[in-house]
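Note that one protein chain is taken out, while the other chains of the complex remain in position.
== chain A ==
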Amino acid sequence: MGSSGASGDLSGEMEVDAFRRLFPLRFYERHLLESVRPDARPLGRARDTTVALGAVATADGSAMAKIGCTTMLAAIKLEVMTPPLDSSDEGSVAIDFHMPPICSPIVRPGRPAEVAPVVSKQLSDAIISSGMINLKELSLVSGKAAWMAYLDIYCLDADGALFDAALLAAVAAFSHLQIPAVTVNDDGRVVIMSGENEEEEESVMETPVTVVLDSSSRLVSLYKPGGPVLAYMSAVQDCVALTRQRVKELQKILSDAISDMEVD
């Protein structure tokens, strides 16, 4: 422990740090009483969010999204498949969310993070059920060939709000996606022609609620995964209102990123 006599400031700082580690719940409660978070953000404000399109040059569509320190890299690669009989004029989308060991101290090679498949499923459900992608546009030759879009999202830095950042990156990657012009060659193959919430906060929260709204603010998905606290309707409605506001912010960020790309 620092000497309390010589440097009063230093010992004050260390006490705060120690208090934060030992009593995280009380640390947060003290801040919430003032309606503020430890990084001086008011409760309704999100961290700095940025989106950059075309982060991966070799992919057909890609984007990098950052919310605070949380960084997600999403890339879409298109491959050709034979569509199944029951959806012969539709393509398909395969969404995979990865948390490689670099992103967080809790992930080890061979021992994946528990949260990764949960976010993966949430993402899949949200994207497919929102109808954001028209699978019929991914068809090539009805019954014979269609596009399979492999969307891979990698978390490069995990600091909470994983689902938010991943969804943002996924949507941005789809908006950047360009389906290449193809033709069928003699062998019958298709060929291309001569492309918040910070981690610490989440650990003391008892029950997170995730709300997904589409561009006309209709509810696409509401996810409250169990937990010891029942969410009262008023709390849920507050969440939806906050989301509505955040949607406007994110739409502006996304459209700015897209118009920057078009200028180039």
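In this section, contacts are C-beta pairs under 8 Å (C-beta built on N, C-alpha and C of every residue); 3 or more make two chains touch, one makes a residue touch a chain; residues count from 1.
Heads up, the rule we're going with is that contacts and distances are computed from a predicted model.
Engineer: The complex lacks one chain in this depiction; which UniProt name from "Dynein regulatory complex subunit 3", "Translation initiation factor eIF2B subunit gamma", "Exosome complex component RRP41-like" or "Phosphatidylinositol N-acetylglucosaminyltransferase subunit H" does that chain carry?
Structural biologist: "Exosome complex component RRP41-like"
Engineer: For the chain left off this view, which of A:75, A:116 or A:138 is in contact with it?
Structural biologist: A:75
Engineer: Which candidate, A:32, A:102 or A:261, sits in contact with the chain we can't see?
Structural biologist: Within the whole complex, the residue contacting the unshown chain is A:102.
Engineer: In terms of residues, what is the contact footprint of the unshown chain on chain A?
Structural biologist: Touch with the absent chain occurs at residues 56-59, 62, 69, 71, 73, 75, 77-84, 92, 94, 96, 98, 100-105, 108-109, 125, 128-129, 135, 148, 150, 152, 154, 156-159, 180, 182, 189-192, 199.
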